Each structure stands twice: as C-alpha cells, then as structure tokens.
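First the structure, in the form of structure tokens, and then the observations on it.
Only one protein chain is missing; all other protein chains are in place.
Letters are used for the chains, namely A, B and C, taken in the order the chains are written, and counting of residues starts over at 1 for each.
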Amino acid sequence: MTNRRSALSRPIDRQTNGVFVICATPFKEDGTVDHDSLARLVAFYIGHGVTGMTILGMMGEADKLDADEQRGVIDTVLAHTGDLPVVVGVSNPGLTGLSALTSYAMDKGAAGVMIAPTRGPAREDRVEGYFHAVCDQIGTNVPVVFQDFPLSTGVPVSPALIRKLTEDLTQIVMLKHEDWPGMPKLTRLRQDEAERETPRLSILCGNGGLYLPQELQRGADGAMTGFAYPEALVQTVAMHQQGNPDAAEDLFDRYIPILRHEQQIGLGLAIRKYILMKRGAIAHAGARAPGPRLSSIDAAEIDRLMRRLEAKLAA
Amino acid sequence: MTNRRSALSRPIDRQTNGVFVICATPFKEDGTVDHDSLARLVAFYIGHGVTGMTILGMMGEADKLDADEQRGVIDTVLAHTGDLPVVVGVSNPGLTGLSALTSYAMDKGAAGVMIAPTRGPAREDRVEGYFHAVCDQIGTNVPVVFQDFPLSTGVPVSPALIRKLTEDLTQIVMLKHEDWPGMPKLTRLRQDEAERETPRLSILCGNGGLYLPQELQRGADGAMTGFAYPEALVQTVAMHQQGNPDAAEDLFDRYIPILRHEQQIGLGLAIRKYILMKRGAIAHAGARAPGPRLSSIDAAEIDRLMRRLEAKLAA
Amino acid sequence: MTNRRSALSRPIDRQTNGVFVICATPFKEDGTVDHDSLARLVAFYIGHGVTGMTILGMMGEADKLDADEQRGVIDTVLAHTGDLPVVVGVSNPGLTGLSALTSYAMDKGAAGVMIAPTRGPAREDRVEGYFHAVCDQIGTNVPVVFQDFPLSTGVPVSPALIRKLTEDLTQIVMLKHEDWPGMPKLTRLRQDEAERETPRLSILCGNGGLYLPQELQRGADGAMTGFAYPEALVQTVAMHQQGNPDAAEDLFDRYIPILRHEQQIGLGLAIRKYILMKRGAIAHAGARAPGPRLSSIDAAEIDRLMRRLEAKLAA
Partner (left out) sequence: MTNRRSALSRPIDRQTNGVFVICATPFKEDGTVDHDSLARLVAFYIGHGVTGMTILGMMGEADKLDADEQRGVIDTVLAHTGDLPVVVGVSNPGLTGLSALTSYAMDKGAAGVMIAPTRGPAREDRVEGYFHAVCDQIGTNVPVVFQDFPLSTGVPVSPALIRKLTEDLTQIVMLKHEDWPGMPKLTRLRQDEAERETPRLSILCGNGGLYLPQELQRGADGAMTGFAYPEALVQTVAMHQQGNPDAAEDLFDRYIPILRHEQQIGLGLAIRKYILMKRGAIAHAGARAPGPRLSSIDAAEIDRLMRRLEAKLAA
C-alpha cells in the first residue's frame, strides 16, 4: 500500500501540541450531509488558527453516518485542509468496520485515527486486549489517539493502564483526555513520565475545554474539543506556551459562561451547531435524529449568551 | 412503493405466536459473512419447526456488519425462507440508517422490524418520543417489535409505557420480552389487556428462553430467542398450546442445563455458535471481533453438556 | 406527636424560594464529627445571608455517618439556626431508617426532608411506587423535597413523572433540580403549570449552581447547592428577584471559574471543604474515607483560583 499519505501532511506523534478542533458534521434540511457547509466550516476553523482537526468524533455524529457518508466526510475535509493534520474518529462496534475506515482515512492522508474503548464491562483486561486487537488489525504504522471519555463510553480506565498501553503499543501517541474529574489523572501521567521514564504521551484536552487553563498548567499539550469559539482555545494555548499562564487564563475566563453552556452532554452538540450557524460557519444547525433539538427558548438563551460575550470582548 | 411484500409472506400482528428463532450470522474464517452457512442455518431452523425467524438482532452481530453486509444477510435469508415470516432487527444509532434498512427489508418481503430504544438516559419521555419519531419515519404500515432488553440497552421501561406506546402506535404489534426479572411485567401487561381494554400485544420471550414455561403460563405467546436447540422451544410452546403445560415443562426442563449455559451475556453468543457448528448447522463458530472467544476448556465444557443432554434425551 | 415543630421555624412549601445552602459535615483529624466547626459553619452560612440550609445531603457525606452521628448533626445545626428553615436529607436504602430519621428531624424542628430515588432499575413505575411508599410511611404532614440528581443516583425521570408525583402527593413541595442537562426539563415543568394547571412546585437548583442565572430566567426559585461562596448565590438570586437579571448574571459570572472548579463530581466535595477551611468556616478539610483527597498540586491550584477571584472582586 504505497502512497499512503500525501507529501504535505504530517502524522501526529508524541510531541504534537496545539488545538485540534473537533469538527461538526453539517446536514442539509433534508438530512443529507451538507458538503458545502463542511468545506466552509473547515475554512472557518483554519481561519481561527487551529493546529489540526478531528473529524467523525462523537460530536461529528459519526455513528449516525453510514460507511459511504463517513468516507464522503473524509474526502471533503481532506480536500480543504492542505497540510493541516487531520485525525479521523474510527470507533466502531466491529473491528472490520474500524479497520476499513482506518485504511481509507490513512490512504487519503489522515494524520492518525482516534479510538475509544467499545462498550462493555469496564474490566481493564478487556480494554487492554481490545487495543492490542485494534493495533494488530490496523497495522503498526497508524498513529492512534486513545479517547478516554468515560461519561460517554461507560468505561473508565486507570492511569496505569494508559501508561501500559502506551509502553506496549508505541503507535498510541496521544490521549484525548476527557475523564471527569480528570485533573489528578493528568498529573499522574505526567509524573510517571518524569519518575518512571514512561514514554511521553501527547495529551490534548476534551470536555469542551472546561478546565483548559488548569490542564495546561498540569502539563497538557493543548485541546481537542469542539468549542464553537475555537479562537479562544487557540489563544489560550498560545499564551500559555509563550509563558504567560495568567494572561491565558484571563482571556479564557471571558469565554467560560458560554463554554459552560455548551458543556451539556447531549444538548451541547445542538448548542454548538447553533452557534456555528449564527457565526456563519454552516448553513443549518440541525443534528440527525435522534438528536437534540433546540426550542425557541433555548435559542434565545444562546443568543443572549453570545451578545454578552460580544459585549465583554468589545469592552 | 408498490410490490412491498411478496404474496407468500404474512406480516406479524398482535396475534402472532409460536417460536421466532433469533438467527446467528455465520462468518468464514477470513471474517466475511458465510452465506452458504447462513442458508444451511435457515434450513436447520426450518427443519426444527420454527414459526418464524428474526435476523440482524444482537445475537446476529448486526452492529458489526456494515449496511451492505446487512442487506446481504436479508437477501440470503429471504431467499430461503419461503413464506416463513422474517423479522429484521434494524436498531441503529441514527434514524436515517434505521429507516433505510427498514425500507430495504420490507421491500424484500420481511414480516416486520425489531427496534430497541437507543442508548441514553432512561427517561421514559425520551423512549416514548423516540418510538414516535421512528414510526413517523418508517411509515405506519411497517409492523414493529419493541425489544425490551434493559440488561443490554441500559434502558428499562415501565409496563405503562409499553401499553401507552402500543395504544398510540398501533403498528407496534409485538413485544420481545427480555426484561429480567420480567415475569411481573408480563403479568401486568396481560392484566391491563383484561381490565383496561388495552389492545392485545403479541409477546414473545427472549433471555434465551430461561423462564419459558413460566412465561407461557403467564400469557406469553411463544419465544423469540436463539437457543441452539430450537426444537426444544418449538415443542414446549406446542405442548403448552395443546393444553398440556406439565408435559411442556417436563420436556423443557431436560434442556435447562445447557440453556442456562448459553444464557451468559456476551459469552452466550460464542457458545451458541459453537453448538450450531457441532450440530452441523454452520461451518465456523467464530464471532466477529471484538467478540467472545472460546478456550479449549470452554469447548470441552460445552461438549460435556451436549453429551449429557443427548444421554438424557436417549434415556 | 405534639410539639412537632418549634414556634420559630416555618416548613417549606410550594412558594419557598431563595438560597438553601447544602451544609458540609466537618470532621476532626481523628475522623469524628467536629461539632464546633459545624456550629461555626452554620454561622458562616447565616452570615452570608442564606435563606435556609440543607443538611445530611450527599455533600454532607450522610451515607458515611451512622444513625447516632446523623442525629448529632441535626441537633447541632438546629441549635444554631434559630428560625432559619432546615431541610434534612434522609435518603436511606431502607424505609425503616428513612422514616426514623424523618421523625427525629421533624420532631426537632426541621422544615422538611429531602429524598432521592433509591438505586435500582430506572423504571418510572418503580420510582413512583417508591415515593408513594415513602409518603405513606413518614406521614402526610412532612414536606418533601424530591432530589432529581441522575448523575449520582443513576435514576433519571421524566418531567411527567415529577408532575404526577406532585399532583398525587401534595406533600412533595419542592424539586432539587439537578438533572444535567436539565434546563429543558425546568422549562417543561413551568410550562405545565401554566398550561395544565398543574400545582406549582418550588424549584431550587443544584449542580453547584453552574447554570443558575439561566435557571432563574427559566423560572427557578433559587438555589440549593453547596458552593463555598454562598454569598454569590444569595446576591445572584436577590438581584434576579429585584428584576435585574443582567446585573445578577454579571455578578455571577465573576464566580464561574471557581464554581466550575468545584463542580467536579466526587472531587468537588474535597475542593469545597478546602475552600471553607481557607475561609475560616471549618477547622479541617478532610472528608471521611473512602473520599477524595487533595494533593499539594490540587491545593495550590485552588489557592490560585481563590486569589484570582479575590483580585477580580477587588477590582
């Protein structure tokens, strides 16, 4: 399988940092994927300075797309991202489907894939066995992001298991850190790297970025989340990396009210898409059914939070 | 949409009874669907006297098949079932996919579709709204089986909700009853029909059939489960319907040891496929990854239980 | 049972509003209840203007106290609250214990009791039956707060069930609203009161108060939560009630960074107790084992957030 990745794109690795925005999947009013909006959304994200992008995640409603639609999303995004690294969510109940989508994505030039543990008993031997099986199947040259999101998957894991997996499977190069509460886990992982010579892992934070300044101070490398104001994440991470954590947090705190509003499991997707629509990034805000729907009260509430943010930024 | 169902096949309705066996999906050693074995398995089930068949259920590993493979399974099964009613599991995280598979199945001559509540908060208003959205989408002429399997879906529901759904959505004609413990629920549903003039619902029992005689005595109409000795279910239901519950239970009890062995969530699928292979119904017993794998100890244990059953039946 | 409630104290009812702070239970270093700190904490809360108080909630570590200790906490708190209404959490795996604690609390002058659904299948008929059994057992003259906290109990409920319970059991006068996301539920409940003549329910918001301004705008009557800066809740609710929602939200938003930090399920209790200790309200911050423990990094992080808040308030 030659020509696996374009000359322009760079795979993610254990040093990757910055902001990988989680990309929504826009739909037309008839429910089909809106590729024009998707291209516009990619431009919106790039225009706001993101380092990379993650597509077909939970926020991308990947499980409601069939395999053809998933490939279509990959095609459109990779046609518009140039050399920007793109991670593709490939979680799937079956390894056959996971592996097929991984091959497709990597052949098209993806920078890596993101995988969460499948549903099932939260026994750590099961999760360990699963990631070994995954890596066997997709091949050792595919960089993998471990998505640690127990509130959604129902499968919490210990830092020791993450460490063991990243030692045994060197292609697992990044953690999407969204356990909650998760800050002690983040510190534990960084301390292990310092004390036990565990190989370094890139850690990008999810959970809407709700604790991003604290997480950066504890050693995170950036964010991987879908906040509809990605510039806030970009600037926060940049200022922190420039050695100015206080200014980073001052900036970030202005966005907290609306960020907290987005951070509502389930409903948050609809709120984000609504804001993206209001900001002109996509044409329609609707999620695929069964998905959250906003009432006029919900929408007015978001409008108000947006106006309050704009007033604060203008002050 | 003319020619929606062949002249031969009969849709399920609220009087449907008997044994609808849950059909496994056999795979070849290379992991692809084994259509030869599938045809053989259908013949095996028909040879053992089943009333109908349910394909693409959880035991059919439907969530590990892509849309093309799911359609392939429908094609093969419907090509070999003649006028036997076939129910197709169409559960899907998205309504788009659910609806597309439903249309395909009904056009090909399925007798109905089976749908479980999607994962999410077990709020009954959510489940109610979901089934209304489903029925809106698939059309009112498609008979629906409500799969009530909380141990797997994480979404338990009250008998009152089942009653309300079956009153408001008359196309929900059947309950796959596999709440556990579930017998008081079954009794409640039958009492409501008697006392409140709630429309009658066909109730077929899942959970491997572990409580089938008791459930028949409480008013169930039969079984919908994947026990690898379907003849036991067929004979038990037949004897019960002929007014001989004691003989039905005597017969059934001979099979309990191996039936109980199959009834192990997760592992049970591998056990059933192994027995089906030993009985000559399929060529390979393997489940798709990530799925249960049997050790040589597991296999020897099943062999022993099969020998014990055969000895008892021969006595 | 004469003299059930002192002349000074007022039971909660369906019009109750304001801020009922959730009271922590302080422990000495040897692990016993620290009654001196508890008295000091009560004075701290009263000094910050709370309307009422809720003791022996989840944040009060009630399930780690034995019955004698629970009664001791009631005694100390009621000795120091004068005519301030005090709600007592009485959730218990058994009705016998729940009922005994309720009698004790009401005899001592509590204003009502708070009860969450017991763990178990999230079937709404089970929850409905449970609250009927509870009310039968404790007597119809005890005002009850329904604690709706699915993230902790595992038992989500529909607005329709809350409405039905409050119609059938008129002693359920208040909802501790902490479903998440929960704002559409709050709006649904208020709309039902307007449209269906459902009796009004007092709604106080939990979840740390993370969405308090939005919830007030949707019709909540105040807060019932344990934020370690109760004055922020008090002022927010007061300004909102005075018809100034923008000023209320401006004030509230200054506290969001630290409020969001407290709002970490499990860990939050330790953070709150640490802040209460730093603010001089209790002597020791430790929670009973097995409970969260703060590392020096965790503590330094809170110190920093406290300094940032103080600087912002001083500006």
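Going forward, a contact is a pair of C-beta atoms (placed from the backbone, for glycine too) under 8 Å apart; a residue touches a chain by one contact, two chains touch by 3 or more.
Computed from a predicted model, the values in this text were never measured in an experiment.
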Omitted chain's touching partners, listed by label: A, B, C
Contact residue for the chain not shown (choose from B:137, B:170 or B:187): B:187
Residue of A:159, A:208, A:230 or A:257 in touch with the missing chain, whole complex considered: A:159
Absent chain, residues of chain B that touch it: 180-181, 183-184, 187, 210-211, 214, 217-218, 249, 253, 256-257, 260-261, 264-268, 295, 297-298, 301, 308
For chain A, residues in touch with the removed chain: 121-126, 150, 155-161
Chain C, residues in touch with the chain not shown (by the definition above): 31, 61, 63-68, 92-97, 100, 118, 120-121, 129-130, 133, 137, 266, 288-290
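Heads up, the rule we're going with is that only the chains that are shown with their structure count from here on.
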Distance from chain B to chain A - Cα centre to Cα centre, in angstrom: 37
Where chain A touches two or more other chains at once, by residue number: 266
